[in-house]
Structures are given as C-alpha cells and as structure tokens.
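Before any comments, here is the structure.
The complex appears here minus one protein chain, its other protein chains still in place.
After this line comes subunit A, so read on.
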C-alpha cells in the first residue's frame, strides 16, 4: 500500500479541519478501510484516527436513543437500552460480519463502509465507483449479489450493511458535524443511489463527520425481526435481508416499518408496503400481498433474477416472524 501519514485528532474540530484537506480519510475500526488500502482500491495520503474521541456513548435523550458514532457494533448489539427499546437493531448487528469484526467496527464506520462488489475491489477490473468513467463490470458480469432497485447504467452495487437496514427502518436520524456546524439528516437520506455519480456513496459533504445516530421512541419492540438470507450462516453478505417492525394493537396493524438490504445502493425502505399494512390483520395472506407490492420497479440482471422471488418471500417471512406467526 502507499505510504501514508497517520495523525490522531484531539477534537471534532481537529478532525473536520484535517478531513477538509484532499487525500485525508478518517480511520476508526478500520475493518473496511484497511482492506481497501491493501488492495489499492483507495490510497489516502493521510489517516486521521478518531478512536479516542468521546463519541462512544449510548444514552437516552429527549429525542430518543442516542448512539455515538464510535460505539462498537458488538457493544451496541449487547446494550441493554438497545435490546429493550430497539431489538431490531441488535438483531441486525448480530447478523452482520463476524464477532471479531463487530468488536472493531464502529457505528459510523459501518455506515461509511463501501460496497463489496468484486469489480470495485479488483483494480484490474472496470468500476465507475472506484474509477469513474471506466464502466461497470457488474452489468453484464457476475452480478448475483447485485441490486434490483434504484440501479443506474453506471452502477448496480449494493450497500453491504445490516445495521443500516435496521436504522433506516427505525426512522433514525444522523447527526453530522462539519465546517459549517452541525446538521441532521434522516437516515434514509444519508446514503444515495448511484445515478450518474456512483463514486459517491452518501450525502456527507467534504469536511463532514458523523457524530451519532438517534432513534426515536416507537412501539415496535414487541414485534420486530431482522431476517437475513445468505449463502452461509455467518460472515456472508445478504442475498436479501429484511428489517420488519410492526405495531400491533388488538390484532390489527397500527404501524409498520420495513426496509431491505442486499437489493439497492442504499438501505431500501418500503414506505408503500408499510402504508398498505396499516389497518390490516397480521396474517400470512396479508403479508404475502404486501410483499408483492414491494417489488414494483424491481429490475434483475443476468445472475440476480432469483432476488425477484427471494425478496418478497423474505419480506413475508420476516413479517411472520415479527408478528409472532412463526
């Protein structure tokens, strides 16, 4: 890998100043960035280590549950507040990566991880995300793991995170600090679709860093489930995953949250399907019907057509689990 400078920032302001310079990247757990550097996919001149900054806390605020950007994935997954108030997030975290990786990976880093598209990783292959203008290797290539929603002619990569699928479903917000101060973004608006600029994964501007995420209180704790379908039982990215959360009162669905992973360049929230479930009874038939609605606009490629069938099946199955039918 290219020789780089390593600095430790002593404050958020220091980080923001440092990353405003081109060629500088934040390093936290490093579980993805170091791999990318070794493979020559990214070659920063300078790394800013933020792991000692006080951004690890998990606590209740007036706006809900606050989770610091540096909270470790393993710590969040086991945190009593998370398990009690948002078990969906704990389930999603535990479905991700491996225990060793979760012990290093942070919440902010999880959000910032790059796609695992193999064309992105191999510098001998074309990839518009890694090297804009070189073409997309996956379109017309081996695209079994790739997106069926929100693709563009430039990129069909998927966002690999499980945690983000749960946060998207749970209406989380992202607290961001930058040269112009703090701002807040809906979690569902944090990541972007590839469009004409697949090199951009999210809406963070130059010099901005993630401080925390916040999850508003909800009534989903009793009826939520994260279902991840993958080629092996651990340490595999999702073929399709579904975060399902239901608010069921007196046998009727009063609120629903659904998001999918493994199908798009960002966590794929299913707003229309959620609406369609309101007022319905939690039955297998209703879930199957809703799941079909989710597939509007889906587009498959040579090797991922199975997702057109697997995705609705997984949605229905996740809803069955969430509602206690399974």
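Everything below uses one rule, namely that a residue touches a chain if its C-beta (ideal position, glycine included) is under 8 Å from a C-beta of that chain, and two chains touch if they have at least 3 such contacts; residues count from 1.
The rule is simple: contacts and distances are computed from a predicted model.
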{"item": "Missing subunit (named according to UniProt) among the choices \"Butirosin biosynthesis protein H N-terminal domain-containing protein\", \"Xanthine dehydrogenase family protein molybdopterin-binding subunit\", \"SUF system NifU family Fe-S cluster assembly protein\" or \"Transcriptional regulator\"", "value": "\"Xanthine dehydrogenase family protein molybdopterin-binding subunit\""}
{"item": "Of A:61, A:233, A:250 or A:296, the one touching the omitted chain in the full complex", "value": "A:233"}
{"item": "Residues from subunit A at the interface with the omitted partner, ascending", "value": "1-3, 38, 40, 98, 116, 118-119, 121-125, 137, 140-142, 144, 227, 229-237, 239, 306, 309-310, 313-314, 316-317, 326"}
